[in-house]
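Submitted below is the structure of interest, expressed as structure tokens.
In this view, the complex is presented without one of its protein chains, the others remaining in place.
Entry: chain A
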Amino acid sequence: MSSSRTGWDRRAFLRRSGALVGAAAALPLVGRGAAWAADDVSLNFEGWNYDPAFQSEIVKEFVQANPNIKAEFVAQPAGQYVQKMIARFTAGNPPDLLYVRDQSLAGWADAGYIRPINEFPGWEKHVEGLIPFHLDGLQYEGKTWGLPYYGDHIAYIYNADILQKAGIAAPPSTWAEISEQALAIKKAGILDRPLVFPLKAGSGLHWWSAVYASGGHLFDAEGNPLFADKDPVSLQLLEYLVQANEKQILDPASVQMGTAEARLAFAAGKIAFSSAARYDLKLINDPKTSKIAGAAKQVLFPSLTASGPHATVGWTQMFSISADTKHPQEAWKLLQFISSQEVAKRYYLKNGVGYAYKSLDNDPDIAAETQKWSDQAMFAKQGSLAKPREYMTFPWAAEWEDFHIQQLQEAVLGRKSARDALQASASKAIQLKKA
């Protein structure tokens, strides 16, 4: 078919097609132009993907209350969150507002990725009611870098039904008591390996908690390792775990278990004792997600001796404003909204995820909700003993912690002695610090 017969030659076809495509592309702009007022601001808010529906709902409420600010919450996969955000910062395209992990705070503040809230008027009143350790978690180099998203601690939990079946009257408060009770459970034929100590790479919080519970420390203020000899707690704890494995009361699968795997095994009734994220008690005691609903109880984190101090690791995850945001005032407005005490309370009632506000400890709704699946008094008591990991500002922290966990695994599985494992870990810390 020739072009003269149709009236369309190749050029005419291309010209007309181009015009059509251009018009189609311009249509959304026309609609948007009509919908947006000239002074509208659009904010991008990103975080990891724990219950993104809740966060989106809160942002929606903010937008309804502030119609001249458009905002959207975008969830990123939790496992890749830090990497993704760093890529965004490095590319010069960060979100306006974002979640910041406690481990990332020092590095991101040093890198100039996020801005302190001290520059915004009235910031002080937002941190007045915070539990002191959570407030510490928001601060670095004398500045406050955001407001709390949530805060919680590592709890120690036991299966009350199993203990009752084994004729055990009271839950354990020391590791020696755990051994006795685990042996009793084993002898009663209830469980073959009743004890789990999560030792998967990335689950260092559990080890830190055990060290704190027995009054130990891993590093001094300069980042020098105190194990294996200056502070004996690590060595004593690791030797305990080695013996627990030899006595066949510690599940060797502990080396493959992180917080999530331990929770699943506990909820399946395969474990009598383990540490866990405190908020996971809600899932473990929920009949929809657990076979042992109602049987999981929290006890103060066990220590090597009865004198305690039964402390644990706590953490604070925060919302921060990007240093490069073009709309700092609007981002500050959104930050105040999403980190309010009211939102923290709703988050707790929905997911059981901890809060940073002291006054919520006495809130009747919170107490009633907690009693459904845990013990509010124990939550508050253990929470008051929680403290952050000592090494948060060291840039080599993550690398050392993975190496440390590897060494703990090797010792527990009998591939090297507890002392050799800790000495190797101490050498690695010194090497990383020098590098």
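The rule we apply is simple: a residue touches a chain if its C-beta (ideal position, glycine included) is under 8 Å from a C-beta of that chain, and two chains touch if they have at least 3 such contacts; residues count from 1.
By definition in this document, contacts and distances are computed from a predicted model.
One subunit of the complex is not drawn; among "ATP synthase subunit a", "Formate dehydrogenase", "Sugar ABC transporter permease" or "PRC-barrel domain-containing protein", its UniProt record names it "Sugar ABC transporter permease". When the full complex is taken into account, the listed residue touching the unshown chain is A:255, out of A:43, A:255 or A:321. Residue A:395 is the one among A:77, A:132, A:167 or A:395 that touches the chain not shown. From the set A:65, A:78 or A:268, the residue in touch with the chain omitted from the display is A:268, counting the whole complex.
The residue from A:127, A:176 or A:413 that touches the chain not shown here is A:413. Considering A:83, A:118, A:329 or A:359, the position touching the chain not shown turns out to be A:83 (whole complex).
The missing chain lies against chain A, touching residues 80, 82-83, 86, 89-90, 104, 107, 110-112, 192, 200-202, 251-253, 255-256, 265, 268, 270, 395-396, 398-399, 402-403, 406-407, 409-410, 413, 415.
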